[in-house]
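With one protein chain held back, the other chains of the complex are shown just where they sit.
Every chain is named by a letter (A and B) in the order it is written, and numbering of its residues begins at 1.
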Amino acid sequence: MSATALPAVATPGQRWRRRYGLAAFGGGVILAWVLAALAAPWIAPYPPDFVDVAARLRPPSAAHWLGTDTLGRDVLSRVVHGARVSLSVGFVVVLLGALFGTLVGAVAAYAGRWAEEAMMRLTDLVFCFPPIILAMAIAAALGIGTANTCIAMLVVWWPKFARLARSLVLAQRNLEYVEAARSIGFPPSHILLRQILPNALGPLIVLVTLDLGNAILVFAGLSFLGLGTIPPTAEWGAMVGEGRQLVQQWWVATFPGLAILTVVMGFNFVGDGLRDWLDPHARTR
Amino acid sequence: MLRYVAARLLTAAFMVLLATLAVFLIANSVPGDPVLSQLGDLAASNPATVAEYRQKWGLDLPIWDRYWIFLRGLLQGDLGSSIVSRRPVLADIRDYAPATIELASVAFLLSLLVGLPLGILAAVRRDSWIDNLARLVSLVGVSAPTFWLAFIMLAVFYGWLDWAPGPGQLDPVSFPPDRVTGLLLVDSLLAGDWETFQDAAAHLVLPSIVLASATLGLITRTTRAAMLEALSQDYVRVARAKGLRRRAIVLGHAAPNAMLPVVTLGGLAYANLLSGAVLTETVFSWPGLGRYTYQSAVALDFPAIMGITMIVAVVFVAVNILVDLSYALLDPRVVKG
Partner (left out) sequence: MHGPDDPLLQVRDLRTWFLTDAGPVRAVDGVSFDLRRGETLGIVGESGSGKSVCAKSIMRLLEEPARIVGGSVTFRGRDLATLDEEAIREVRGRDIAMVFQDPMTSLNPVLRIARQLVEAMTAHGRFTAAAARARALALLGRMGVPAPARAVRSYPHQYSGGMRQRVMLAMGVSNEPALLIADEPTTALDVTIQAQILELLRGLNADLGTAVILISHDLGVIANLCSRVLVMYAGEVVEEGSPEALLGDPRHPYTWALLNAAPRLDAATEGRRLTTIEGQPPDPRAWPEGCRFRARCPFAVARCAEHPALLPVGPGRASRCWVTQGGGALLTPARPRPAAPPPPAEAEPLLVLSGVAKHFALPREGVFAPRRILRAVDGVDLVVRRGETVGLVGESGCGKSTLARLVTRLHEPTAGSIRFAGQDITHLPQAAIRPLRRRMQMIFQDPYGSLNPRMAVGEILAGPLLLHGIVADRAAAARRVAELLDIVNLPARAAARFPHEFSGGQRQRISIARALALQPDLVVADEPVSALDVNIQAQIINLMVELQDRFGLTYLFIAHDLAVMRHVCDRIVVLYLGKVMEVAPAEALFRAPLHPYTRTLIAAVPVPDPALERGRRSAPLPGEPPNPISPPQGCRFVTRCPLAQPICREVEPALRADGRGGAVACHLAEPAVAGAGPG
């Protein structure tokens, strides 16, 4: 058998692109949206709630790149402003939920016994209800409004982080470096916070990233149903809701939906990239 | 095995009890006052009317008494009466459930039938076009907002191409078949009404695709990852060393192991389908539980919300028992003996 032709060795640049190209792309999309949200008042061509009934339901044109809605408001301006609501709700819900859930889960796992049992049952309970339905019930009970919807989502959100943190801490707790730390005499708080948690952080960050997209989806869903923001706030889900009967005037509902899609995809790309980066086993190529 | 089942049932009963408490507490921790929203501002300004209303609906009793009444009612199958429809909530649910069951079942089957083979093929032919397709499907499935996808489907296939019928379960001109099961597909077949069957089936196509999308993405993604994991295990190498054919290795050795994480998705898929149903049914004017939930929530119809949430939780617990049992059947390590 003669020597087979060897494949060319990939340059570091090619390897990086193959492994993290999509993640970088996703990161770029998210960065663009974050910048758009921050700069919304300056880059949006019109104020988001500027009503111009005379120009209602105009298709996309030079004056209104993405057309206008039933009240003649500029869809592009509203989409850009909508990024502020969606992104901030996503970050607030997921970060607070992750912080609270992680602490509860980690402490429960390290303490064990009844604390762990109680936490598991409580999370079981929350998991009994599909997120949107429970959030709907709570949002309805608290009254409609962005802040209340966030509270409702937080109630639904923290348990998955508690579960993940618990399983991560349990996995780490049996590793020898933890036993080594105990045998040196470090107190439990040091072991949990300084030794174990830094090692459990990777998967938590991956979940946070993937979940940002999820939270944005759920919030948009609630807004779509009229349980999120109060009109006339420019919010993507609510905008799709306002345009959902307008099949002929497709642009009213299509563009805010595309905005949601791109942001959520961006977070998914980044989350998957982070997972590959953190998990050496996934890096087979 | 019996012992395992008994233990699971016991835990489940406990969870259901906890769920009743949770639902009750949520419904009663209300700053938004259902009395006000029900009576309207004019009537609510009359204290006598308000008091009468409160007494009628038992809103004036201490909270634990009300929980007890609620529980007792539950045991007798009484979920209270809807404030909006003035009918027992259970009767409402019974009316609306079949449409959702029909839609969700079709969607679930669709996502299984597409998701499992797609996930398996993607793992076996890693980095091929089918793998890329699977990634795209799962990415769009988990990233696209259901309600927006529903709108786009309607706009394209109904509004623009006119390939599919519009919203609703049947054309307005069709007469629904006699109600036996409440499932239109079944009832129309029972009545021998072929045209209505076709009409109902056609109306199911778009909403079931939309509803399936998220679950399909989830199943594809999980199957692919689980298959990749299983294919890298030592026993797969042993199977190759035995000289088994590729097909036998993939389907006979890797797939049974890869099904374990997929089965645990059951609970998640159920939650997904229900959440999706709320949004999908709203867009497609589908007369199911999802739309009923939405209407109750917007109207602050607490008995209805409590009833639905309760039923959803009970079914969820049941789904999870099924998941655990099928897991135990698939994985001999779970139950000894």
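Just so we're on the same page, a residue touches a chain if its C-beta (ideal position, glycine included) is under 8 Å from a C-beta of that chain, and two chains touch if they have at least 3 such contacts.
Remember, predicted model here, so these are calculated numbers, not experimental data.
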item: Contact set of the excluded chain (shown chains only); value: A, B
item: Omitted-chain contact residue, chosen from B:Asp171, B:Glu229 or B:Asp331; value: B:Asp331
item: Of B:Ser81, B:Asn257, B:Ser296 or B:Asn320, the one touching the omitted chain in the full complex; value: B:Asn257
item: From A:Leu31, A:Ala111, A:Leu175 or A:Ile230, residue that would touch the chain that is not displayed; value: A:Leu175
item: Chain A, residues in touch with the chain not shown (by the definition above); value: 1-4, 6-7, 9-10, 14-15, 18, 175-177, 179-188, 195, 198-199, 284-285
item: Contacts of chain B with the absent chain, listed as residue ranges; value: 3-4, 6-7, 10, 233-235, 237-245, 248, 252-253, 256-257, 260, 330-333, 336
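Everything that follows uses one rule, which is that only the chains that are shown with their structure count from here on.
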item: For chain A paired with chain B, centre-to-centre distance based on mean C-alpha positions, whole Å; value: 22
item: Chain B residues within the chain A interface of the complex; value: 15, 18-19, 22-23, 26-27, 29-32, 139-140, 142-149, 151-152, 154-155, 158-160, 267, 270-272, 274-275, 278-279, 282-283, 293-294, 297-298, 300, 302, 305-306, 308-309, 312-313, 316-317
item: Chain A residues touching chain B - in the complex, by the definition given at the top; value: 121, 124-125, 127-134, 136-143, 213, 217-218, 220-221, 224-227, 237, 240-241, 243-244, 247-248, 250, 253-254, 256-257, 260-261, 264-265, 268
